[in-house]
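For this depiction, one protein chain was excluded, whereas all remaining protein chains were kept in their positions.
Chain nomenclature is as follows: A, B and C, assigned in order of appearance, with residue numbering initiated at 1 for each chain independently.
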Amino acid sequence: MSQVALNYLNATKGLKSWFCTLDHKRIGIMYLICIAVAFGLGGFFALALRLELISPKEILFTAKQYNQLFTLHGAVMVFLFIVPSIPASLGNFLLPLQLGAKDVAFPRLNLTSWYVYVFGALFCVYSMVAGAVDTGWTFYTPYSIDSATSVISMTLGAFILGFSSILTGVNFIVTIHKMRAPGLTWFRLPLMVWALYATSIIQVLATPVLAITLLLLVLERTMGIGIFNPALGGDPVLFQHFFWFYSHPAVYIMILPAMGIMSELVTTFCRKDIFGYKMIAFSSLAIAIISFLVWGHHLFVSGQSDYAAMIFSLLTYLVAIPSAVKVFNWVATMYRGSIQIKAPFLYFLGFMFLFCIGGFTGVMLGALSLDVHLHDTYFVVAHFHYVMMGGTVMAFIGGLHYWWPKMFGRMYNETLALIAWAFVMLGFNMVFFTQFILGSKGMPRRYYSYLDQFQPLHAFSTVGSWVLAVGFILMAFYLIDSLLNGKKAPSNPWGAMTLEWQTQSPPITENFLETPVVTHGPYDFGMEKQS
Amino acid sequence: MDTSLQTESLLHTGTTFFPEGVGPFASSMDSLFYFIFWGSVIIFVPLILVSIYFLIAYRRKRENQLATKQMTHSTFLELAWTVPPTILVLIVFVWGFKGFLHMSVAPLNSQEIHVSGKKWFWEFSYPNGNKGIGELVVPVDTPVTLLMTSEDVIHSFFVPNFRIKRDVLPNRYTKLWFEADKVGNYQVFCTEYCGDGHSAMLAVVRVLSAEDYEDWLAEANSGDDLPLDKLGEKLYTSKACATCHSTDGTSRVGPTWKSLFGSKKAFVGGGTATVDENYIHESIVNPGAKVVAGFDNVMPTYAGSLNDREISALIAYIKTLQ
Amino acid sequence: MSMLVNKPHHVAHHFASEAQEFESARLGMWVFLVQELLFFGALFVAYGIFRWWHPQMFIEAHHYLSWKMGAFNTVVLIASSFTMVMAIRSAQVNERKPLISYLLLTLLFAGVFLGVKYIEYMEKIHHGLLPGHFFSAQGVSEYLHLFFGIYFTMTGLHGLHILVGMGLLVWLLVRAIRGEFHSEFYTPLEMVGLYWHFVDLVWIFLFPLLYLIG
Partner (left out) sequence: MKNDNHASHHVIVPVKTYVAVFVALLILTFLTVFVAQFDFGSFNLLVALIVAMVKASLVVMIFMGLKWNKSFDRFAFFACLIFLFIFFLLVFVDIPLRSYRGVEESQHINLKSPVKLIAPGEAPVHH
């Protein structure tokens, strides 16, 4: 396709054309910027935490400041970064393109949800400057009822961010149902779309429970309604049930779209049709549904009834199976492919390695008796960082590199990308693998100071955090550089089959010159032989 | 950190992943861990090796090189990697659940110690009336049940060497039991985040030999605190419980205390429950919540007129009336 | 997807047909209502837990609510749901005057509902039957403040939904007076209608669970 000068980036000019845009691609870019800022902020908090933990004694922060730092790290990373990361930025950009649609079903709602996100983020920022919250991102009662820090503003921030998430979910579900191009049947959808669909289901069904929980917490602090306050006859365990009814499925809001990206990457860079399309598609839905039934595994040591513990542990193992199936299917897809090792594919490999470790340690944590020992130790911290960062963040970065030419019409420096990847992988494992050993040896999480014997591992972990930081700084450098100096990207630099590559890079405002008509599956590389 | 609480604890000994195990749970739990660990290695290493092999064998050598085979499914392979993992995780589930049940059912002959979590220290009340802060002293080879509650926020009682942990909640009693089979000092951590002093909320379990324990008891008993059940007996008359509750089985205005503990009661308005510590506590501070069928709701609340130790004393006393 | 050559003027640029637009809107509304259902559902779970713990307190508490006012409000809300469907029907058969009257009636019923709610709230405030810190009634069982915490949260959030619904009804009324709705286009009416019935639905459960505990 010949290069057309006009595209969605330069179609209209001026700040107003961005802040009032209804174009899903521009909204996706605006999300991307916000999310990058949130990641930087959360990463900064993480570096500060690790620095303090290099010594068992107080060196930089007081206990209270430390508690505020880990709370802000958690809250920013969860609510501002990782939950919206892939769906709201890449998802928003890609979904209509992959469906062959002109836009999402409700463009105005889409823009609204971005404003809601920014509004919620402002509350969170306000909470940081006005007596930063120190409850942990989980806001457990009754501590969060008594804490003298600015709990209400952070809670309201998360509450508002929840609505942004719900609105995005509603929009995506309707878009996938109603906006598909002619011929694009359900089983011709790219697996990224299936993943986004499963994610949206969770966003719509789980987030309202978080909303009501946080609202009740605000009412608890302002009026003392007593539902969660044991001093007034309420029950803090009910809060935990409510909180994890959202927050466990939320883990899958984070990981499902990452898995979608994985399927796109492995097919494109192996020039192979995906192995087990239906298995992967249905496993996304299965994960979405079962993910609602496992929240109680966060309460195993809270004195949970044996019956509940049994049910939750069993269901936890059931949700592990579809995840494992996906991993095997991706490896099988590589078999006899034509494998091109480019930056996005490196992140695919990184994901496979780290996510598997996260998954296996998840099996350990799901075992009722083992969880008693490992619960609330650094083992858990390491486990969820392997899943969330090793899984979701790796996939997010992989996806970002993959679609970067499509989004901005520019290529980045492949060599620097390789070096940054090496730093990220090395640093990540240095930071978090040590924490498995720390945790199973008995080091509890959220500790400001610790026993001297834990120091060597903690110090090693801290040094790892610097390596990791170098990787990310390098990445930021070459990505920004590519916007200014990168060479122009062709419309389909990787030779992919899905619809977003059938239009120019960057796409025009309404995506396609003519509505595409789909006649084959998303990864039908077998067709290339005939053409 | 308060170094006085740092012990010559056995956290640094043991295997690569675990501190030295003490008590009845460690061996089963550690084996489960290493079972999953080696199971994971057996799956993970070949998976990575196969991936690396594919990377090398099938790397793209020419720009336009196509895949040599398009394979979209294989029922055999898909079953091969769905069924065995499912069986494996089910084994892990059953193993873990059995261990969990073992931990949740304390032996009948265990010694009961009340634990109170407060910001930011642990208080231990022994049956003989002694109280200790930051130090739990127990005899070796004796099952001990901890009956725990919190005065403020949620805490969690964690002894890595014993592999035990349980949340300590402000509106409930939770239980935890262990049996130390080795003399020594063992580190206790609070593992539920509870505020500024969270990481300093430490304690030590001192496991003494039988003779040392006797000595410790003798020394501690020189104080004038009554044992819990003796205090309870005193309160029974001094707080006028005797007006309505008999201890010999006769029915007065309220149910008798004889053989009360552990019995099953039906309530006015439906529902039944077994009389346990939680029920007695509730009946003292909120008598109207569950009124035993056949009696009227006339008892006043004792909230505020009895402190926690006194309520515990009454519970201990009722337990002796079997 | 049908490729209409002549798109009706109100269809947004990214939709191919009016049917696609209508169905998208309706699906979006239903998915939104599903979210609302979970939102209120969590409150019903909390209600269930506390009722399970303190059955006697709940029985005592409901004597402080007026079942007469609750029943009256139930009838009012049902009537408003009825006028709402009649409003939509009027648009479907191109009857503009009845459409406006039915919308007005719906708005009126909503107002009456909130009026009665106001009287009830005032009575509670007068007796100190308020949530948590503000609870000042004496001579009642000691967990009673919990009931009123739940009562005010549930009815308050429901009332808030009524208020939002009234705003939407006013918006519909303005558009109806301008004559924007007809048998070929009444999507906003249908969507607000779904929302309005959902709010009615919540009350159908709130009424027996709060006012008629026996």
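Note that in this section contacts are C-beta pairs under 8 Å (C-beta built on N, C-alpha and C of every residue); 3 or more make two chains touch, one makes a residue touch a chain.
If you're wondering where the values come from, they're calculated on a predicted model, not measured in any experiment.
Every shown chain that the unseen chain touches in the whole complex is listed here: A, B, C. Here the missing chain is touched by one residue of A:D23, A:D134, A:D235 or A:D376, and it is A:D235.
Mapped onto subunit A, the interface with the missing chain covers residues 177-178, 180, 182, 205, 209, 226, 230-233, 235, 237-238, 241, 245, 292-293, 295-296, 299, 303-305, 307-308, 311-312. With the whole complex as reference, residues 1-2, 19-20, 22-23, 26-27, 30-31, 33-34, 37-38, 41-42, 44-45, 48-49, 52-53, 56, 59-60, 63-69, 71, 74-75, 78-79, 81-82, 84-86, 89, 92-93, 123, 127-129, 133, 135-140, 142-143, 145, 193-194, 197-198, 200-201, 204-205, 207-209, 212-214 of subunit C touch the missing chain.
In the full complex, the hidden chain is touched by subunit B at residues 149, 170-173, 268-270, 276-279, 281-286, 288-289, 297, 301, 303-304.
As a convention for this text, only the chains that are shown with their structure count from here on.
With chains as nodes and touching pairs as edges, the resulting graph is complete, every pair of chains being joined.
Between A-C and B-C, more contacting C-beta pairs join the chains of A-C.
The mean-CA centres of subunit B and subunit C are about 46 angstrom from one another, to the nearest whole unit. Across the assembly, subunit A contributes residues 233-235 that each touch 2 or more other chains.
The set of subunit C residues touching two or more other chains comprises 142-143. Residues 1, 12-14, 16, 20, 23-24, 27-28, 31-32, 34-36, 38-43, 45-46, 49-50, 131-134, 142-143, 145-146, 149-150, 152-153 of subunit C touch subunit A in their complex. On subunit C, the positions that touch subunit B within their shared complex are 54-56, 141-143. Those residues of subunit B whose C-beta lies close enough to touch subunit A in the complex are 1, 6, 9, 11-12, 14, 16-19, 25, 28-29, 32-33, 36-37, 40, 43-44, 47-48, 50-51, 54-55, 58-60, 65-74, 77-78, 81-82, 85-86, 89-90, 92-93, 95-104, 152-154, 156, 158, 160-161, 163-167, 169-172, 174-175, 187, 189-200.
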